[in-house]
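A selection of the complex's chains, in situ.
We just call them A and B in the order they show up, numbering each chain from 1.
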């Protein structure tokens, strides 16, 4: 059995006191322990940003990569060794801004990753510029006349891209979030968990209080996440009521399931054969 | 008898020039001849103008020849464009029914003959038959080549093509031709191979397990070869959404334990430079092939160049060790690719292979057999190799700068890797001291890396003047040296395959006794010349540069050097 404490890291945490990231960290530890995955058996890959610092704060194998590039890096790792359980910690800027193209194509691949997007609707680490998910009109030092672009809706877009696991969590409900993360890990395919994460330093619109008044758990209403149209409607709900939970889930073969040769063994455990190479050289 | 004949087959894209060229090449091969062939084509799928130019000889040839002995013009444009390149006694072979006005032009009704024999579509085979007949090739070998070549398409197709070839052969059989020579069936001199295929094979021989790429000429061929072989191997070839993804995917795969590579051209390499740095700071081995073409930006997609050297050596912000290689032939490309994987793995640094459209798309004979090793040595540790796996530190400080590399989720050793500056354990650090240690650790590897670097290859090393170049220009430079020597000029040459870390001592030695040396490069600012100046006490005295997107002809180099002699 693994306990939550097993994931403790002695690295100094550099997040602001009160940051929404702490709830996500707690939920992750809880989920991993509940799933009985020991630290040495989990790989966490992240981009760059406040969110992307997460893997340092729990004990795990980790690759803290480039801004925006966690998904392709994780895809390569997963194809090389599809027995790995891989989580990805990303931010709204990391995943939908700099990394937007990889997001789209990782969904299309249905590569088996559980992607936690710490969605604070702002660029935290670089001090408060608008992110793709910032509310239209939000004023920042750069967007002094307010954000002019339409707010990016990760859930709607993921659905339109054909994602098989689309969920929203709230860092203020760590227990609920842990459950979603666990479902995401169990789901064989690309699992998106967009997490409402208040940034206490730069986002004074979407605060803990603001969310607490609005979020409600879909599961409590007996919602069954198997209807695309319903999910699309829910994904667009943003206002007095904001649904959290799994909006949509559909099992289908994951990318590495579809690569035939991986049925036999992982790529890294395959056998080198001099003879086969020699054959290839002579098959001219 | 000394054979040195160039045949140019010109026509529109889609007219089957490649097939004609392929048949010619294989017939030559089976007759124990040497050959090399270049492919010239435009950035389009149909129409326009392209050509395949094959040089046939009884001695090794490693560069194209300027003058042509036989022009097979599959369209009028090809004739108009290339007629002037014919040497004295050379002839043009064209589609046509009437006898042409010019006496060095022969018209043969390829299409009509095709219709009568193998069907309309085989008119290029008719032409191939005619070409070979003119040159005096034995039909038996042509039959063999066609039978083998079309075997997979069924007996009927084979038959039709044999008929077509025969029709052409008969039609041209009686024409007397100055450059016809005696053919004999004989053992092939080696295998026929282009750079793309050689690189793919080199990767297989190095046990490459994962390749990710985004299509870009002239690099795509490498990946197409790998993809077509992939099913036989524990290898996945993944087409990424863009080059940024491609390079990050291979970093991820390598991190997880698979040898991994990508291939691209300049524009795609630009997009990979940040990832290159990630490989550098995280010490994750990767192999990148950069297949050069003229730039900047889109430049000329299907042409050749050698103008990315300084970019590649300095690419990505800040500094970190890397290997940079530029093979001079497909055989070298095979070797170099395998070595790149090995060295990248051993030193935990990125390795970059610089090739170009000319090398990738040209056929050469590799005389020495390409050999795959019995075993592939890896440089990965697991719990058993570690005293205290639980205390494993990915970036442990060592004298060599190389830290034992474990892979994730493979035991009790926890692997932590960061693209931020990091401590020995892999966690990010803000410390000045740590920063210095880590920069020094990474730089320390260069000492041993230099021992792995081969000195430049010399040819007539003691000569008064030396020509110097890198990568694919080698064949042309060596032949230019032969030409210069024939003209009484005491010339030799120095060709670089291994470019970084730069072999400064070996370079100084190579040029020690010459009076002057001249750079021969396919760029406009003498990039290797500048690098030599930066890295050694030497300065080049002049340069022969070509940057029109076409490969060097040896005579251009020889002429360029002679200008300096006056």
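One rule holds in what follows: a residue touches a chain if its C-beta (ideal position, glycine included) is under 8 Å from a C-beta of that chain, and two chains touch if they have at least 3 such contacts.
No experiment lies behind these values; they were computed from the predicted model shown.
The stoichiometry of the full complex, written with the chain labels shown, is A x2, B x2.
Simple rule for what comes next: only the chains that are shown with their structure count from here on.
Chain A and chain B have centres, each the mean of its CA atoms, that are 41 Å apart.
Across the interface of their complex, chain A is touched by residues 191-193, 201, 204-205, 207, 209-210, 212, 229, 231-236, 238, 240-242, 244-246, 248-258, 260, 274-275, 278, 282, 370-376, 407-409, 411-420, 426-428 of chain B.
Contact residues of chain A toward chain B in the complex are 11, 39-43, 45, 48, 53, 56, 59-66, 69, 71-81, 83-85, 101-102, 104-105, 259, 261-262, 265, 267-268, 270-274, 276-282, 284.
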